[in-house]
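Here the complex is missing one protein chain, while the rest keep their positions.
Then we have subunit A:
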Amino acid sequence: SSTGFSLQAMDSSHVALVALLLRSEGFEHYRCDRNISMGMNLNNMAKMLKCAGNDDIITIKADDGSDTVTFMFESPTQDKISDFEMKLMDIDSEHLGIPEAEYHAIVKMPSSEFARICKDLSSIGDTVVISVTKEGVKFSTKGDIGTANIVCRQNTSVDKPEEATVIEMNEPVSLTFALRYMNSFTKATPLSNTVTISLSNELPVVVEYKIAEMGYVRFYLAPKIEEDEEDTKPQV
């Protein structure tokens, strides 16, 4: 769109969703005369992008009505120019509308810490319960070998802002998620020093990593519902 380059992808089981936004201001040159929606196979796209060098200038071009997209890579000294053309897919457009929502609790913490928590808990169980109260945010899991609880309290007194844990809470929240997806989300840790986790009861969680000033990548994960109603009440 004219505001920027956005991407949306969903897993095959339709449990998780990723949304990527690269704003137009972040590009050296950006032109979009009309909104276009293109279906891309991400595996093929990765193969194409792997041919670029780390310092190459990338230009993505697509014509209206065309069934290909062109990736052009230029070396910094412009003595080598590569031209790759990838075929597009004809996806029956399943673009999901994500409304802007107000969340009951927003937790901002170091992304490396969040990645460590998800990795540690996944060795104990396959489900994580994220509970946010005024005391802090608690990550709990339960498995065959036992249970694990990790509590992160709010600490805004640290010297570096990216090392702080900030919790905004309007209402206590307790949700259950599959750890497998959480660990996949944490592969985005190198993109940002901090991660923002937004939760509302009975809504998907949003795990957001910002991309410099350019945009963001957001992961949406649908919660799990316990079969026993009695278990849900004490957690809240």
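Basically, contacts are C-beta pairs under 8 Å (C-beta built on N, C-alpha and C of every residue); 3 or more make two chains touch, one makes a residue touch a chain; residues count from 1.
Everything that follows uses one rule, which is that contacts and distances are computed from a predicted model.
The chain not displayed here is annotated in its UniProt record as "Flap endonuclease GEN-like 1", chosen from "Acyl carrier protein", "Peripheral myelin protein 22", "Ras-related protein Rab-2A" or "Flap endonuclease GEN-like 1". The chain not shown here is touched by just one of A:Lys61, A:His95, A:Arg153 or A:Lys187, and that residue is A:His95. Touching the missing chain, out of A:Asn35, A:Asn54, A:Gln78 or A:Thr156, is residue A:Asn35. The chain not displayed touches subunit A at residues 10, 14-17, 33-35, 37, 63-67, 92-99, 125-127, 142-144, 176, 178, 203-204, 220-228.
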